[in-house]
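A single protein chain has been omitted from the complex, and every remaining protein chain is retained in its original position.
Here the chain labels run A, B and C in written order, and each chain numbers its own residues starting at 1.
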Amino acid sequence: MSSGNGKRGEPRVTIGRRDFFKVYAAAGVAVLQGCRRRDQELIESPARRSTALPGASVWRRSICEQCGAGCEIEVRTVDRLAKKIEGLPSGFVNRGGVCALGHSALQELYHPDRVTEPMRRGSSGELEPVSWEEALETAATAIAAAPDATTIVAGAPSGPLLGLWRRFAATVGTPPPVHWQPADALVEREAARLAFGESTRPAYDLARSDYVVSVGAPLLDRWRSPVHFGAAWAELTADRRGKLVQVEARHSLTAANADGWLPVRPGSEGFFARGLAGLLLGSGTVGQEGRSAYEALYPEAPPDLAATVERCGIDADRIERLAAELASARRPLVMVGGSALEGENGVAAGAAALALNLLLGAVGRVGGVFAGVDFGFEERLAGDATAALPPAALADRLAGDGDSGVLVVSEADPLHGVPGLEAGFERAGTVIACSAFFDDTTLRADVVLPVQTDLERFQAVEPDPVRGVPALLIASPTVAPRGEARHPGDVALALAAAAGRALPWPGFQEAVESALSDAFTATRAAGDDASDPAALPASLIAGALNARQFVRRTTDAGGLLGTEELRRAPTRLPRDGGNDMPSVLPDPAARAAPVGPAGVESFTLIPFESLKLGDGRGANRPWLQELPDPLSTVMWGTWAEVATEDADRLGIQTGDIVRLTGTVAEIELPAMVLPTVRPGSVGVPVGGGHADYGRYARGRGVNVNALLDTDRRVAGAGAFARGDLRVRVERLRRPRRSERPVIYGRGLRQAEEIPVGWAPHVGGKA
Amino acid sequence: MTDRPQASARALDGELLGRLDRRRPGLLVGSLASGVLVLVFFYCWGYQIANGIGVTGINRPVFWGFYIINFVFWIGISHAGTLISAILRVTKAEWRRPVTRSAEAITLFALAIGGLFPLIHLGRVAIFYYMIPYPNSRMLWPNFRSPLVWDIAAITTYIIGSALYLFLPLIPDAAVMRDRAAAGLKKRFYAVLALGWRGTAQQWHSLEWGIRILAVAIIPVAVSVHTIVSWDFAMTQTPGWKSTIFGPYFVVGAIFSGIAVLMIAMALLRRGLALERFLTDRVFNNLGLLFVTMSLVWGYFTFAEHLTVWYSGDLFEKLVHHVLLHGDFAVPFWTMVVVNLVIPVAVLSFPRGRRPLPTALVGCGVLVGMWLERFLIVVPALSTPRLAYSIGDYMPSWVELGIMIGAVGVFACLYFTFTQLLPIVSVWEMREGWRHAVSGGESGQPSEAAPTSAAASPAAGGGAA
Amino acid sequence: MTAAAQDHLVEAAFESVEDVRSAVEAALDSGVAASQIEVRSPAPLEEGELPLAKPKSRVLLFALSGAVLGGLTAFGLAAGTALAYPLPTGGMSIVAGPPVGVVTYEGTALGLIIMTVLRVLWEGGLLPGRAIRSGRGRPSDFDRHVAEGRLVLRIHGLTESGAEELRELCRPRTVALG
Partner (left out) sequence: MTRWGMAIDLDRCTGCEACVVACAAENNIQTVGEEQAREGRAMHWLRIERYYEGEFPDVRTRFMPVLCQQCGAAPCEPVCPVYATYHNPEGLNAMVYGRCIGTRFCANNCPYTVRVFNWFDAEFPAPLDSQLNPDVSVRPGGVMEKCTFCVQRIQAGKDEAAQEDREVADGDVKTACQQSCPTKAIAFGDLDDPDSEVSRWAESPRAFSLLGDLDTRPGVVYLSGTEWREPAE
């Protein structure tokens, strides 16, 4: 526990809140601004001792950083221990909701296998605890020795923290950090740039639409903000007002809830979008404006229905019905995401789907698509540092046979996400991991710097722009950090200082406050001139006398919240605007043949993020491991979803161990035979098979990412392509007892043999 | 004219006492071997108490497993004795005489073991006494609406009744043992058991009254016990259990399995203790007839039970029915039908089938079949709950198997020990029977209990001094 | 005759009831009162086999009273305790008829059985601390004969000469005499 460098009784202005926190944490009284007692709505003054009685509940506002959605939460604490997470009813994104992953942040916080002290690989080759000073010095020395050969991998979502890492890289002299992010996020941005001229993930006004076609976007699974989209979906479909149609090869949770599901052949989503455009153009219901906007992007005629049917594997009447309903809808909307973007032609597919919105006139319309806008705090902290690199850049940095140099990995697990990078990591001189757990990457680290989890840290988050309204959310720590864990931003700053290239701020919080202060100044200076990119909307600074007051007011209020007025349409840049925008969008039909073994047992692999484990982050929480996947009902493991038809042919029964052989590796896992799987495809959730990551994740399930070929990229996006991979499926054996998948709805197989219909009764009213 | 039966009765008397006196090393070996199983039993139970009830294979939704199956099974076995002996006593069937004691002992021991299983089954056995009605600091009495509390009432009554029903006729025989034993520990043991029995007219008179009343009283108790056991199931809403036929069905099944054990025990005793002269073919013939009758009645109930379900349109009942007859439980189900109905009827319908060896073998089959019947009542219904999502399965753990096998050992050990210590054939009742034969001999017709071979057999057994 | 002179005891073991009967008849003829005669048998004797008064038993009476007692106790337990500590049952009856009936039924049977046995033991002098009238239940060396299946005739309260006389009467058919 830090002894703190502030003294009690000193004038408040000279002490940061974080220092106060240290003081009071040391004094055994955790009192924070922004916390309130439910029973009296009292904002406790830090100058007084806590009035929180032992055993009384204190609710503190915080921000969920389990994904990039930026849900605002309130955390129930009793005796300075976090007990329960609830959605903040006024939450900017979530409106009181929390998802399963969000709830489980508590188990991340209190995980028994957390890394809580700095460690360094000793002479014996084992990691040994050392002091922060020693650990930082070792790390900084390695970085300072060869900044050019240093690769930074930052796992934080876009926002201030990523900006700080960019600034770090620029100051210390390393190449820009690799931003470790989901492939479909990257591809989605690129597709949006091509179609709408803005490289941000678009905002969809789902709730006010009346007909939504989602091309692969798993909006109710684990994508962007399941809480926001869940609520929006509920509003869309309330009283059967609107419809959601899912165009996706896999029967995802979204497909399961959609009013219609079109299981297109994996990888043909872009072609499907073009074919749909063809039907819409031919229907005569499309406005002239939309038609010309679309045809400007796609001068070539779209494929005809027969070609679409052939390529996508969907009956003609279903496509025609979809086109007809879409054409007759008042506020149609097309979304794209997920597996549609993960093939090598992902960018083209995404652009083709997004461009449908131009055709339907949905861009910037109520119930349509909006620009994903933010306040630019990533840039504000980054200063003039170069933009972050896409994940695939890491593979390029690690390519070759030589020394991979120094690797700094912060809050990311690239070796779990792309196991193919392992050889590159082995050749690295020094691996420095800022992590709360011994995940697959941290296991290889030479220096481990323990970082704080969500509830322990000062938070400044720019939420995913799902609402199309910019925001910066700020929250103070909820509980005292465990052990010696530090804020990853503070770690970056300390590393820079130790390397002799100190950044202008002592800590992450000060950095954010400084950026806020600068924004205030810039906004003041800009006056009514809205064109200054450094300026905030003037309304946000109204009432603040000076920068310091603005900063304090903003942090007290929990951040800067934009209003609906700030929502705007994406701007398609003029074709001749002198930028790198292509005049014509790439044709999604031009697509490399799927790679992998051929033959009858050749299946298209669909890796997906389950709502349990996400990209693997949730794997260390017992609550999530034991949560039955809603579709397969599997707990505690990884499974392969096989279609009933394929299973019958291959003699596979639920639970049988199957081997999936790809181009670079093979995995063995139990099969789940489901009637909802598209024949010829096999779905496998990512997130299993951790080498460590704590006792609940260690060796649990298998890592499907091992099948990814690091040479395959999504064209034009710098992302690894995990779609369109073909695998051979072989049945190996009946499972041993310990191999059997843990199925919650165990009897459903038996229920199939029941000769009578089976469903809960409709009874009388209560 | 009275001399010959008189003499042969004397001879038989001597022979019987001789048989009982003789120490059988087989019995000792049996006691020791079953003693090992007793250790297994207590080790497994101790292991379960130490580690938690989770060491079993029961789960959600199969919350009841081997322990409840064995509970019902052993309670069923317990109907061998008391009920059968009581019925035979009330109906004054002479051939009961060599049977009653061994049957009643079966009852008591089976009941003791059966009564243990609900305790083994408890999640928190340390506080089992919460079920017992007594004024307590919890200010709470048991919930008398629960069939489990009826169970406690019924089994308590039955076990006390059976123990007394075994004990009362044992007093005169304990006195026989006492008076024939040399002074010492053994004599004192029998003296305690005999309670000062002298065989006076008053004692005999009171005893006869007592036995008569107990025999009448124990029959409805026995019927109620297994009916109430059946109500543990039938009172629920669970498809497959909710059945009005369960009461009589269970009682019939209990008697059926009871006779099966009795047949096996008697065949073993007859062979092991060379009691051919007392447990005669005629006894086996009569019991065999009763046996096959029960088999038919059981078959009738089973048919009625499944016919009503099959005919009904109830979705959930039909599901249970389906998994039983055609699904995962079809093999045990049809096995049960074969060993409980087909084989007994095929074998026991013929006089030659009603001899000791075939009846004992059929009895073994019926024991398996009746165990399966309980298994098929408990598990399929639980594993197919109404909401299909929760359909489950069940596989017993080694602890459950250990306790199940161990319980057989406990039973065998108790039975061997009992046989070693006390007359397994009621001496005084045999004597009474021979006396009847002597007096009945006046009409020239030897009564049932009088061994038909007695007249022909030389008095080799030797008269007494 | 002094009291001491009258405590002589004749014991005789017989093989058959007929022998006992003739001995008893002879004894009665010789002036011994029926109350002085005790017959110990290995199995119950039937009524009229011996020219002695039939013993009396009140087992049935006690059994029935035990039944009533047991039934009332069980009823009290089942119904009374539920009423004494009523718990909310969500609208279901606190004291339900059939369950109380079941418990009462078992209690009735239990009371009956226990009282029956107690009474049997009482009447037979088998309860600790209770013996039947003067010497009737005392152990005897002749009990061994009963165990072997013979009958033992015991005649109490005789003078020395009376005893000798009776021994002579018994001697012809007896197995052992004392």
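Here, contacts are C-beta pairs under 8 Å (C-beta built on N, C-alpha and C of every residue); 3 or more make two chains touch, one makes a residue touch a chain.
Since this is a predicted model, take the numbers as computed values, not measurements.
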Left-out chain, listing which of the shown chains it touches: A, B, C
Where B:V40, B:V149, B:V252 or B:V427 are the choices, the one touching the absent chain is B:V149
Per the whole complex, from A:A169, A:A185, A:A203 or A:L220 the residue touching the absent chain is A:L220
Touch with the omitted chain, as defined above, among A:I63, A:I85, A:L136 or A:I667: A:I85
With the full complex in mind, choose from A:G55, A:G284 or A:G651 the residue touching the hidden chain. A:G55
Touch list for chain C against the chain that is not drawn: 87-92
Mind listing the chain A residues that contact the chain we can't see here? 38-39, 55, 78, 81-87, 94, 96-100, 102-104, 106-107, 109-112, 220, 226-228, 230-231, 233-234, 237-238, 240, 251, 253, 256-257, 261-263, 314, 482, 611-612, 622-628, 630-631, 633, 635-637, 643-645, 675-679, 695, 700, 737-738, 740, 742, 744-746, 748, 751-752, 756-766
Spell out the interface residues on chain B facing the chain that's missing from view. 51-54, 57-64, 118, 121-125, 127-128, 130-131, 138, 140, 142-143, 145-149, 152, 232, 235-238, 382, 385-390, 392-393
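As a working rule, only the chains that are shown with their structure count from here on.
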Distance-wise, how many Å sit between the C-alpha centres of chain A and chain B, to the nearest whole number? 67
Centre-to-centre distance between chain C and chain B (centres being mean Cα positions), rounded to whole Å: 29
If you average the Cα atoms of chain A and of chain C to get two centres, how far apart are those centres in Å? 91
For chain C, which residues are shared contacts with two or more other chains? none
Which part of chain B faces chain C closely enough to touch in the complex? 2, 6, 10, 13-14, 17, 133, 139-141, 144-146, 149-150, 153-154, 156-157, 160-161, 164-165, 167-168, 171-172, 175-180, 195-210, 213-214, 217-218, 220-221, 224, 228, 427-429, 431-432, 435, 439, 464
Given the complex with chain B, which residues does chain C contribute to the contact? 15-18, 38-46, 50, 52, 54-57, 59-60, 63, 74, 77-79, 81-82, 84-85, 92, 96, 99-100, 102-103, 105-107, 109-110, 112-114, 116-117, 119-121, 123-127, 131-132, 136-140, 143-144, 146-150, 152
